[in-house]
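This structure is in C-alpha cells; I'll ask about it shortly.
All protein chains but one are shown at their positions in the complex.
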Amino acid sequence: MNAFETAAPADGLSRRRGLLVPALILLLVFAALPALLAGFDKGYFYQIANLALIFVLLSASMHLVTGVAGLLHLGHAAFYGVGAYTAALLTSKLGLGFTVTLPLSGLVAALVAFLVALPTMRLVSIYFAVATLAIGQMLYLVMLNWVDFTKGPNGVIVSKGFELFGVSLSGRLAAYYTVATVVTLSVIAIGRLSHSYYGNALRSIREDDQCADAMGVSTVRLKMEAFTLSAFFAGVAGGLWAHMTGYISPGDFKFSESILILAMVVVGGLGSLPGAVIGALLLILLPEGLRALGDFRNIMVGLVMFLSILLLPKGLLGEVSALRLVRQQLGAAWRTTGPANGKGEGIGWR
Amino acid sequence: MFDPYYLQQLAIGLSLGMTYALMAIGFTLIFGVLNVVNFAHGEIYTLGAFAGLVLISATAPPIVAVILGALAIGALAGFSLERIAFKPFRRFTDEASLKSRAMRESTLLSSLAVSIVVREALEIVFGSQMRSVPFEYLINTPVRVGPVILVTGDFIIFGVAAAMLIGLQYLLTRTRVGLAIRAVSNNPLGAKYVGIDTDRTIITTFVVGSMMGAAAGILMGLYYGAVFPAMGFTPGIKAFVAMVMGGLSSIPGAVICALILGISESMATTFVSSGWSDMVAYGFLILTLIFFPNGLFGARRERV
C-alpha cells in the first residue's frame, strides 16, 4: 500500500486532476448521453441505454461476490427475479408506486439471499457454486410454479412506470435519468465497498480463505455480507426492469441469464469493477449491434467472447490495471492526510 | 402388499438416473478429476448425437458402427476443444498468473464461448427442431420385468455406463496414464517437474472424456428418439450437480449421485406436481451439501 501512497502525488492540483475520470464519466452518463439520446429521439436507443444500465448494475453486483470475494455465483438472475417480482406484485396487488417498491425489491432480494445463505455459506469453491445454482433454480421454480401467488407463467403486468413521490418520471428522458441515477449511485456504492479495506478483506477470502480465517478475518460472515449485498443490488436492478418493461414473467430470470451476467463479469475481468461495467455494455450492445448479420449474430457474439478471453485472459480491463486506475483517479483517500512523509497515515476507505 | 406403482416409479427413477450418470462420467473425468472448468461438455454430447444421426441417415450402418462413429467424432471434438479453448491459457506459467483468480476462471468463459458457437452453428446447419431417429435404430422396445416395465435401452445404458465406470476406474488407479492424469490434476507444475508430459496427459483426458460424452449423446438420441441442438443443456446441469454432489473427483460418487437424483425426481413426481419435481432434486442437493460440504464421496479438502 505504501507503493500507492508514494506513487500518488499529494498536491492540490493533482487531487483535482484525480477527479477527472469520474467527472468525465458522470458528464457522459448525465449530460452527453442524454443529449445524444434526445437528439436522436429514438425510443429504441433509450431502451438499449436503459437495458444496458440495468445490466451494468447486475454485472457490478455480481462483481462484488464473484469478482472480489471470488465466489462463483451461478444463480444471480434469481435474485434479480426476486426483486422484479417484489416490485411487480407490490404494484399489482397493493398499488404501490416505484418510490416504495424500488427499495423494497432490493430489501426483499437481500432478505431471501440472507435466508438461503445461512445454511450454505460455509461451502467453498465449486461446492458453493453448485449450491448457488441450486438456489437459483429453486427460486426460478417458485416463480414458475407457485401460480396462486406469482401468477406463474402468466407473468405479472406492472401498470405503473417510474415515479418519485407521486411525480411521474415515465417520459423517455425522465425514465433514462431515473435508471441512470439509481444505477450510478449503486455502482458508486459497490465501488466504495470493493475498493476499501472491506473489499480487501473480501479479496483475502478469494486468495486464500483458510489463511484469511487464521488471520482473524471472519470469512463466513464476510461471505454472507457480500452475498446479501450483491442480492440487494440485483433486486434493485429487478425493480428497475419490472417498472421499465411493464410486464415480467419467469422466463426473464432463468439460468441462462445468470450465465449471461457471469460472462459479463468474466469478459470484463474478474475482480475489476470497470471491467464488469464494460463487460455488461459489450454483451448488451453487441447482440443488438449485430442484428444486420441475421441468424449469424449469436455466433459472432460467441466468437467475440472467445477472442476477448483468448487475447485478454484477465479480462478487457483486468483487476490489476483497474485497481491502478481507480487508485490513481480516486486516490485522494489512499494518500496520507498529513505531509507525505511515508509514515503510513493513509486512512483508506473503510 | 407393496404397491407395484412405487416399484415402477423406482425403476423409472433408476433408468433416469442412469441417463444422467452416462453424461456425468465423462464430465467428471474432465471437470472433476482433471480439475478443469469445462462448460462445453454438453455440446460434445450434442455433437456425438448429431454425428450418429448424420451417419444413420447417410449410410444406415449397423448400430455398433454408429456408436463407433460418434466416438470418433467425440475424440476429435475433445481434441479440438482442448486445443482451442484450453491450451492457449496454459501459455502463462508465471506464478502470478497461476495464482490469479481471473486466469483460473478464464477457461470457464472460453469453453462457454465455444459451446455457444457450436450450438449456434448446429442450429444454423440442422435447425433447432427435434430431428427424429429412424425407428429401427431406437432402443426403446418395452421389456416387462415382473410388475415393472422397462425398455431395452435401459439395459444397454446400464451396460455401457458400467463398462465406462469400471474401465475408467481401472485406467485411473491401475495404469500409468491414470497416474499421470491424477498427478496433473493434483499439481500441474509438480507433475511437469517429475517428467510427466502434462500437455499429452491433458489431451488424453479430454479425448477420453469427450468420447464418453459423445457416446452418451448418441445413446440418449437413440433412447429418446430425438436429436436437437439444445439437447445437451439439461443433462449437462444434472451431470454437474451429480459430480459436485458426489465429491468432484470421485467417478463412482458421481454415478451414485446421478442415480439418487433420478430416483428423487421420479419419486417426487408421486407426491408433488411434476413441475415441482426438480425442486426436490435441488433441495436434496442443498441438504447433502449442508451435511457433507465436500460432497458424499469427496476427499477432505487439501491445502493448496
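Chains: A and B, in written order; residue numbering restarts at 1 for each.
One rule holds for everything that comes next: a residue touches a chain if its C-beta (ideal position, glycine included) is under 8 Å from a C-beta of that chain, and two chains touch if they have at least 3 such contacts.
Here is the rule we use: contacts and distances are computed from a predicted model.
Chemist: The chain dropped from view, which UniProt name applies: "YwgA family protein", "RNA polymerase sigma factor", "NADH-quinone oxidoreductase subunit D" or "Amino acid ABC transporter substrate-binding protein"?
Modeler: Of the names offered in "YwgA family protein", "RNA polymerase sigma factor", "NADH-quinone oxidoreductase subunit D" or "Amino acid ABC transporter substrate-binding protein", the one UniProt assigns to the missing chain is "Amino acid ABC transporter substrate-binding protein".
Chemist: Considering the entire complex, write down the shown chains that touch the omitted one.
Modeler: A, B
Chemist: Pick out which of B:S128, B:T173 or B:N187 touches the chain that's been left out of the picture.
Modeler: That would be B:S128, which touches the missing chain.
Chemist: Could I get the residues of subunit A that touch the absent chain, sorted low to high?
Modeler: 42-44, 46-48, 51, 144-145, 147, 152-155, 157, 245-249, 251-252, 282, 285-295, 297-298, 300, 304, 307-308, 311-312, 316
Chemist: In the complete complex, which positions of subunit B touch the hidden chain?
Modeler: Residues touching the hidden chain, for subunit B, are 5, 8-9, 12-13, 15-16, 19, 120, 123, 127-130, 132, 135, 140, 142, 149, 151, 224-226, 230, 234, 265-266, 269-270, 273-275, 277-278.
Operating definition for what follows: only the chains that are shown with their structure count from here on.
Chemist: As a quick test, compute the distance in whole Å between the mean CA positions of subunit A and subunit B.
Modeler: Each chain reduced to its C-alpha mean, subunit A and subunit B end up 33 Å apart.
Chemist: So in the complex, the part of subunit A that touches subunit B is made up of which residues?
Modeler: It is residues 70, 72, 119-120, 122-124, 126-127, 129-131, 133-135, 137-138, 141-142, 144-145, 206-208, 210, 255, 259, 262-263, 266-267, 269-271, 295-296, 298-299, 301-303, 305-306, 309-310, 313-315, 318-319 of subunit A that touch subunit B.
Chemist: Quick one: in the complex, what on subunit B touches subunit A?
Modeler: Residue positions touching the partner: 85, 88-89, 92, 99-103, 105-106, 108-110, 112-114, 116-117, 120-121, 124, 237, 240-241, 244-245, 248, 273, 275-276, 278-279, 282-283, 285-286, 289-290, 293-295, 301, 303-304.
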